[in-house]
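In what follows, a structure is listed as structure tokens, so that the remarks can point back to it.
Left out: one protein chain. Kept in place: all the others.
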Amino acid sequence: MSGAKERMVARAAREIRPGMVVNLGIGLPTRVVNHLAADMPVCLHTENGLSGIGPTLPIDQADRNLIDAGGAYVSTVPGSAFFDSAASFALVRSGRLDMTMLGAFEVAQNGDLANWKIPGRFSPGAGGAIELAQKARRVLVLSTHTDRKGNPKLIENCTLPLTARGCVDRIFTDMAVIDVTPEGFALREIAEGLTLDDVIKATGAPLTLPEGEIPVF
Amino acid sequence: MSGAKERMVARAAREIRPGMVVNLGIGLPTRVVNHLAADMPVCLHTENGLSGIGPTLPIDQADRNLIDAGGAYVSTVPGSAFFDSAASFALVRSGRLDMTMLGAFEVAQNGDLANWKIPGRFSPGAGGAIELAQKARRVLVLSTHTDRKGNPKLIENCTLPLTARGCVDRIFTDMAVIDVTPEGFALREIAEGLTLDDVIKATGAPLTLPEGEIPVF
Amino acid sequence: MKLPDKTVPMAEAVARVQDGATVMLGGFGVPGTPFLLIQELLRQGARDLTIVKNDANETGMGVDHLLAEGRVAKLITTHIGLNARAIEMMNDGRIEVEFCAQGILAERIRAGGAGLQAIVTDIGLDTELANGKAKVEVDGKPAMIETALRADAAFIHAAKADPFGNLGYAATARNFNPLMAMAADLVIAEAETVLPLGGLTPDEVHTPGPFVDHVVELAELSEEYDIVRR
Partner (left out) sequence: MKLPDKTVPMAEAVARVQDGATVMLGGFGVPGTPFLLIQELLRQGARDLTIVKNDANETGMGVDHLLAEGRVAKLITTHIGLNARAIEMMNDGRIEVEFCAQGILAERIRAGGAGLQAIVTDIGLDTELANGKAKVEVDGKPAMIETALRADAAFIHAAKADPFGNLGYAATARNFNPLMAMAADLVIAEAETVLPLGGLTPDEVHTPGPFVDHVVELAELSEEYDIVRR
């Protein structure tokens, strides 16, 4: 993982506050766990039926019946609980999930999120993403700032099928930390070594800038 | 309990077939359990959250947390399971309850049942009766043939608020065994010592009579 | 990471319940009724309450104390036949009573806890419980919409808990408790025993900790929890 991505993940980890119940989506969000302090009072949830995720285990120590939603062999901690898929999403939909971190194909300036379907190319189904995006109390996106072709992922309007409307609160990329506000995207922080112009050029919608110096992460 | 009532209960017990899941309503139906053989393969269900009801216990052996829906202190058998009220009625509504035995204020000749409310006099709420009556695969009524004033409980049309429409399959009283058929009430058996005329007089709707001799219970 | 600690003194937890609140109470008869949380609610004086409970307990127990002190405006329930005061207050118009079929009350609470808006059922369609409820057809068959129920607070009685709020219930004391423990903005669990984290194995947990806000350990049980001698 590049230094910029690693710093993005470390920065996102600082959003997690004591007492929270947090679901970390597959991919980059999962890595946030490596940046949490051992004594941090937090409960990690995975939608396939576990609250209190413990460390990921190497294959030779794995329990074949204990995985997270991404298929990684995880472990429990004192106070973990197992439950079925209905209870797992009951927790999500009823407001007991304080935060989720998700990947994105596109985020619109009004907070719309598209992260599950590229028609004609990639339609695996949304899994749990729709409920996580629509119902977590705070939805953070972790993503590269642009796609593989260099096109911006932060845009005025989503072109892909939506996961949920107006759901995204904050976006962490390898270039910036950006909030979704009633006035659209608001730049909060910028990655070390980049200029404001770099970020503006890589963003497909207007950016509100902070007053004074822009914090660096 | 009178001899006629005792024989009614014993007769009703013979409706329970091996392999069934059965819910016995509060009152007379509960007593059916005393007439089941010890090696009878059957599962008794109580709607407050237990499958596999064991014998009722005297107070000095009772577990304060283990009751049936009527408040009796019961026990478990090998293979009993505890569950919550939602799972308990899931079982009832989804067709997993083979039979229920319920009390009645009124049964109409089309199988309508009223057993939960006498407006202005007695309105405690229906508890689980509506779901038991509407969804058990076979609904049996155990009741005295007439009310305390001698008025028939088996009538042409219910006058009281319904528990469920057209739900009753068979009625056991202290006077007779009567089926609900598309043609109305059909007499199947008569209590020892009674005449056909006794039963007809105590019944508030026409009775189809069996061909040949009427079996006695 | 370690899991957060949610143990608090009972008075502090119950103080968050305001006048006019809707409060769910676990229990079916005696088993599972949170008698000591109810006593504390009574002591703190909240009034104009809407109570959601399977039954109204018996005279002199649990919900009946709240009724006797005039704290209850409305009762959402399935059966109040063992509480003559509740029936009398209903008949006199001193409390409003909303009756549900027992399993439908359970499902409405569960739906609230599961973040659903409603369930669709044919239970009670032919009865007066259908009055005033929206009717819909599903696959050509008639049914009705039973809206989800949520509460401002739920009082839960558990046999065992850990500090994170994982709960285990005893025998038929489970009943409505795990459903209500999902369905309120403020979920307070009283527990006969609070074990250290890990004291309940992940498989023993009936209610997962994320649903629970406060855990209160009971020093000892009151007589109300005892076997009822009739």
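Each chain gets a letter, A, B and C, in the order it is written, and its residues are counted from 1.
Everything that follows uses one rule, which is that a contact is a pair of C-beta atoms (placed from the backbone, for glycine too) under 8 Å apart; a residue touches a chain by one contact, two chains touch by 3 or more.
The structure displayed is predicted, hence computed values, not measured ones.
Visitor: What shown chains does the left-out chain touch?
Guide: Result for the missing chain's touching partners among shown chains: A, B, C.
Visitor: Pick out which of A:78, A:128, A:184 or A:204 touches the chain that's been left out of the picture.
Guide: From the options A:78, A:128, A:184 or A:204, the contact with the absent chain belongs to A:128.
Visitor: Among A:28, A:50, A:141 or A:199, which residue is in touch with the absent chain?
Guide: Considering all chains, including the one not shown, the answer is A:50.
Visitor: Among A:17, A:137 or A:165, which residue is in touch with the absent chain?
Guide: Missing-chain contact among the listed residues: A:165.
Visitor: Give me the chain C residues in contact with the hidden chain, please.
Guide: 107, 111, 114-122, 134, 136, 138-139, 141, 143, 145, 147-148, 168, 171, 202-204
Visitor: Determine and list the chain B residues touching the chain excluded from the picture.
Guide: Here the touching residues of chain B are 18-19, 21, 33, 36-45, 50-52, 76-83, 86-87, 89-97, 135.
Visitor: For chain A, which residues lie in contact with the unshown chain of the complex?
Guide: 46-50, 59, 62-69, 71, 73, 82-86, 88-90, 92-93, 123-128, 130-131, 134-135, 161-165
Here is the rule we go by: only the chains that are shown with their structure count from here on.
Visitor: Would you kindly count the fewest steps from chain A to chain B, each step being a jump to a chain that touches the current one?
Guide: Graph distance in the chain contact network comes out at 2.
Visitor: Would you mind telling me which chain pair, B-C or A-C, is linked by more contacting C-beta pairs?
Guide: B-C
Visitor: Suppose each chain is reduced to the average of its Cα coordinates; what separation in Å results between chain B and chain C?
Guide: 29
Visitor: Roughly how far is chain A from chain C, going centre to centre by Cα mean, in whole Å?
Guide: 35
Visitor: Multi-chain contacts in chain C: which residues touch at least two other chains?
Guide: In chain C, 110 touch at least two other chains.
Visitor: What are the residues of chain B that contact at least two other chains?
Guide: Within chain B, no residue touches at least two other chains.
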